[in-house]
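One structure below.
Removed: one protein chain of the complex. Kept in place: all other protein chains.
Letters are used for the chains, namely A, B and C, taken in the order the chains are written, and counting of residues starts over at 1 for each.
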Amino acid sequence: MSSTTGTLFKVTTFGESHGKGVGAVIDGCPPRIYLSESDVQIQLDRRRPGQSDLTTDRNEEDRVRILSGVENGQTLGTPIALLVDNRDHQPIDYKNTSDIPRPSHADYTYKIKYGINAASGGGRASARETVARVAAGAIAEKFLLETYGISIVAWVSAVGNVIAPEMGGDVSRSQVEISSTRCPEPETAEQIKVQIRQAREESDSVGGIITCICKNMPVGLGEPVFDKTEARLAQAMLSIPAAKGFEVGSGFAGAAMRGSTHNDLFIKKGNYLGTHTNFSGGIQGGITNGEPILFKVAFKPPATINKQQNTVDYNGRNVILKAKGRHDPCVVPRAVPIVESMTALVLADMALCQMVKR
Amino acid sequence: MSSTTGTLFKVTTFGESHGKGVGAVIDGCPPRIYLSESDVQIQLDRRRPGQSDLTTDRNEEDRVRILSGVENGQTLGTPIALLVDNRDHQPIDYKNTSDIPRPSHADYTYKIKYGINAASGGGRASARETVARVAAGAIAEKFLLETYGISIVAWVSAVGNVIAPEMGGDVSRSQVEISSTRCPEPETAEQIKVQIRQAREESDSVGGIITCICKNMPVGLGEPVFDKTEARLAQAMLSIPAAKGFEVGSGFAGAAMRGSTHNDLFIKKGNYLGTHTNFSGGIQGGITNGEPILFKVAFKPPATINKQQNTVDYNGRNVILKAKGRHDPCVVPRAVPIVESMTALVLADMALCQMVKR
Amino acid sequence: MSSTTGTLFKVTTFGESHGKGVGAVIDGCPPRIYLSESDVQIQLDRRRPGQSDLTTDRNEEDRVRILSGVENGQTLGTPIALLVDNRDHQPIDYKNTSDIPRPSHADYTYKIKYGINAASGGGRASARETVARVAAGAIAEKFLLETYGISIVAWVSAVGNVIAPEMGGDVSRSQVEISSTRCPEPETAEQIKVQIRQAREESDSVGGIITCICKNMPVGLGEPVFDKTEARLAQAMLSIPAAKGFEVGSGFAGAAMRGSTHNDLFIKKGNYLGTHTNFSGGIQGGITNGEPILFKVAFKPPATINKQQNTVDYNGRNVILKAKGRHDPCVVPRAVPIVESMTALVLADMALCQMVKR
Partner (left out) sequence: MSSTTGTLFKVTTFGESHGKGVGAVIDGCPPRIYLSESDVQIQLDRRRPGQSDLTTDRNEEDRVRILSGVENGQTLGTPIALLVDNRDHQPIDYKNTSDIPRPSHADYTYKIKYGINAASGGGRASARETVARVAAGAIAEKFLLETYGISIVAWVSAVGNVIAPEMGGDVSRSQVEISSTRCPEPETAEQIKVQIRQAREESDSVGGIITCICKNMPVGLGEPVFDKTEARLAQAMLSIPAAKGFEVGSGFAGAAMRGSTHNDLFIKKGNYLGTHTNFSGGIQGGITNGEPILFKVAFKPPATINKQQNTVDYNGRNVILKAKGRHDPCVVPRAVPIVESMTALVLADMALCQMVKR
């Protein structure tokens, strides 16, 4: 099940960071959705490293090719295969890497589970795998927009100890793109830049938080019990490399609230009911209620740093690990399109699985 | 997919809170595990309301019956069906409930999705559905303990604005049971009691946080990419009614940390490698690394309160909603065995799906 | 996966022939379908042994109870749990059965796979498990009839070396019920009775063939490639105990035909296209074409016979096995509602999974 997700809108990704390329197959995308390679490319370009002074200056040119499932600019209803070739990478240079499991990387667990080394299959734990997710997610987004008018916008709301003020739901993707930090609040964006530069100068890395909102949600998506909307989103978000937390609506802060404050009182909104507040995050009983879906994802600092680390090799012998070369001190801005893509994959699958209305 | 979860250790729950009973079928439990109804009953008793002065004084006697899959005290490898009859409930008395969707309940979304009323199918959104999960989870726990020695312990670590100090990993289930709050830290437990009593006196409700630890984990469980251990756990936790957040290891706090602090440096531990710190929460690259799995779940305050609420009916007309009768001001202590059970279901499925070692 | 089938219309069966009862949970049945216990009971009564002089004279009174998912005579969209208690059975009396694997039974394979004896878990291989399938199938039939007007009729078309003439598509379920043989062609029915009586008198058993037709099929159900309509039906039919073969449309006879004869030429039928002939069996490219679905299922003779058999025990020692008591010389008439039920389960799932039309 590892690299496949979804019940009817099913996505499988493939490719190691050190291999020929990475890609995805989307099995179950409905027919006659307008789709071109540029629809996918635009999100890939947002994910790619080397876009600004803030990130590593590798400039991966990730060109996507659609191998199947699309003809004359429209989906056919058949599996859509996407392929992005790997270019020459400059992997960070560790001395004797093959003997030393990198701390907080997947080297050790892959070695034990698969009996293989980090330089090969462990490449699935690399951020490069997310290229395929972003490509697939771009197609899901197109389906959701064309069919329901759903729009998904994510942005950086914290880096290190800098936290942006609550932005409400009016953030657009173009606002997010103004700053290379992907924080749409200008003052916070400047502070975030400082955080990231500091971390880089200290050969260190720093984490952050992404907020995501889904607007124009239909009422009634999602399933009760095990496949609640928030449960599906939580799985999707925690499957992103470096993600450590997820909260929807009031989230952890809701644990400290009283019910009389937290309850979202109903009001009439056109032909439907809406709610005054949205502590529920757009979901009640696991099912979308028409209000925007609102959630946050916490990311730990990248494990790859240039500082010296006292650790052990596979044989348990003490070693000092010191990486050379460039490192990416903060991946949170680049994770924005990944969060959007995983959200789109979940919502597209939920939409197709929705119980037949009678 | 709504009421079924798992790939090889597959669990389906059934039953409305107002119907004849609730139950579960576990399809895929391995054969020859020692199992009796009392193994299940013990966890059901922990979940049941009315256990203390802190909760509602309904005293549901939830007696489980095993209908299939077990003979002579051992599992057969065939589906295990569990049934718990519903007794006469005293549902909270709302005037004209059928015309008014209760705020932050699933009434409205069920009505739109299924075209049915809260008093019937909406019963799946009731906490009563979790009886079946706890029953199924008790069996998964037995399998994990017998096969791997894995133990799972959850406890209340916050209620309202009272937060327990970090407990480390040495909490046992019997320590948790000392206080009806299920907080093993005595001083915090007393403060939590105050919080809950206050909420009740004010006809209000209050949320909280549960911490969970899984010990004696084998290395190598879980799958990379979409079915990472933390992703599966996140889905399981967010599928619990009232859950609003999940974090593993460093969680949201990790977003503010530096990589040089967050990285879990390896040390030799017997024949395996362990780590000094455990900010990863026992998982690296989605795969268990042998350290304890550590996570937290945030719960919002219960939506059922006795305070007056200004809301609208299904037709959008302003109404004042006022519930009478008993209400449960804090469900977090009762959610402890639910968290344990959902954890066990995830780990059992991951264990069975584990890729063949060669 | 053993006891669970379906993607969105998901059915799980449980219960051993020697345990407390057998049952099923249907997870995914749409809401607001009219359903009562008598809708299910009518098919259970058709499946039950002891209905005529032709079969064994055990008279199992299989009373179904609906435990959840239905209120006021309508489905709720929530899981429907069904339970049928086991009565006192008179299992066939084998001497030393526990030491001897019965030839062509599942005793040996269950013993090796699960490490358990035939008298317990092996009960899943018993025909009694099909009670649960028939109960679940009755609900699927109701959904298909109410939603699409689809009707499913199966009948006995061969027993031993007696083969009924081709019946076309006009057979109704009431015609099938006229004879206890469930062969609607009166002359053949008489010959079949002779076959079955002979087999019984000789302490032997005999196999047969069931033909099934699905009428009022919509165009466009089923998926290409791996989940073709005929592929799903084939799996469903071969999952019935004692089934050894499946053919759709022209079937094995089609292997000897020429394309110029086999091709189903199109004709105009109202607003749709139909075909002159139906060698395709109502399916083209895996997708229903609106013509009736037509298929056959072959059943081997029951393995339980009263004749002496020279075989070996689990230790490989030669033994003579001789069963006493009643045996059922031909299960094909009773398998008719099982074939109908499994067909309904497949079509209901296909209908719910059908790709969104745009």
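Operating definition for what follows: a residue touches a chain if its C-beta (ideal position, glycine included) is under 8 Å from a C-beta of that chain, and two chains touch if they have at least 3 such contacts.
Keep in mind the model is a prediction, meaning the values are calculated, not measured.
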Hidden partner chain, residues of chain B it touches: 7-8, 28, 30-33, 77-78, 147, 224, 351-353, 355-356, 358
Interface residues of chain C (partner: the chain not displayed): 1-5, 7, 13, 101, 103-106, 108-110, 112-115, 122, 124-125, 129, 158-161, 199, 202, 204-209, 219-220, 223-228, 230-239, 241, 243-252, 254-260, 262-268, 273, 275, 279-281, 284-289, 298-305, 307, 309-312, 314, 316, 353, 355, 357-358
Touch residues of chain A, complete complex, unshown partner: 1-4, 8, 10, 12-16, 18-23, 25, 27-28, 31-32, 65, 67-69, 71-72, 76-81, 83, 113-116, 120-121, 123-124
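By definition in this document, only the chains that are shown with their structure count from here on.
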Centre distance in Å when chain B and chain C are each reduced to the mean of their C-alpha atoms: 39
Averaged-CA centre spacing for the pair chain B and chain A, given as whole angstrom: 26
Chain A and chain C: spacing of chain centres that average the CA atoms, whole Å: 46
Contacts with 2+ other chains: residues of chain A: 7, 224, 353, 355, 358
